[in-house]
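All protein chains but one are shown in place.
== subunit A ==
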Amino acid sequence: MSAAEGATEEAGAEPALRLRGAALGYGDRTLWNGLDLDVRPGEFLAVLGPNGTGKTSLLRAALGLTRLSAGTVEVNAPVGYVPQQKTLQAGVPVRARDLVRFGVDGHRWGIGRPGRGRELRRRVDAALAEVGAAEYADIPVGMLSGGEQQRVRIAQALASDPGLLLCDEPLLSLDLRRQQEVTALVDARRRRRGTAVVFVTHEINPVLGVVDRVLYLAGGRFRVGPPDEVLTSPVLSELYGARIEVVRAGGRVIVAGAEAAAAEDAHHLDDTVEVAH
């Protein structure tokens, strides 16, 4: 099957991320292939699907850290990356503002020109303020809660002034309210600055109200399109190769059967899917 029908294109702006005939596999196992995808400036794309279907690998391919097994990936904007959350230990000797500063100049060689301190501080403060983390700027990151650390990570990614923001499971281990807050931050940024967003998540419901399109990966297949077109019983049943029921209730999407289907399909993987509670 082809997913190209879902990849709507608008004339004008160059896509921030473009994949053509992209395939990824390890050994004889293909995670996905024939993926054509354009993510336009200001677009919010959610990447959904069970574990082990190559969602993180898609981000790593865009970052140039993983090679595609076929096809091309093209990135036309500075990239900001929010890595999958790993709680920073209490002993990590940096403050929130230092972590954000790494996003500005951490990749440059040398110790930094002494005269740039003020300009640097202004950028770091602006990024912290944008995510509402100014208050704990000077607290060691290991002493922050999971939600606070996640905001700081987003500030770090935004501090490099990205045109493409790649987020890997930024909602993981956050409670519902924090999930909504983090989603709202990312949504506000892309609306204000035209940042393209690729948002990998298990949880569709917190982002359902803001996404333009979803890329759903399952069973070695995928589908791209607006949530209303992709998150349907026939489409997901086809992807999983099993009977999946998609129920909409109170503005939420509940996918039933995906967990079992994913477990059966990918019995050698260590985890299963949970798209919604």
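We take it that contacts are C-beta pairs under 8 Å (C-beta built on N, C-alpha and C of every residue); 3 or more make two chains touch, one makes a residue touch a chain; residues count from 1.
As a working rule, contacts and distances are computed from a predicted model.
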The complex's invisible chain, by UniProt name, from "Sarcosine oxidase subunit delta", "ABC transporter permease", "MBOAT family protein" or "Transport protein": "ABC transporter permease"
Omitted-chain contact residue, chosen from A:A70, A:M143 or A:A184: A:M143
Residue of A:E74, A:E119, A:E135 or A:E245 touching the missing chain in the full complex: A:E135
Which of A:A23, A:A70, A:V92 or A:V235 contacts the chain that the document leaves out: A:V92
Interface residues of subunit A (partner: the chain not displayed): 63, 65, 79, 81, 83-84, 86, 88, 91-95, 98-99, 102-103, 105-112, 135-136, 139-140, 143-144, 153, 156-157, 160, 166
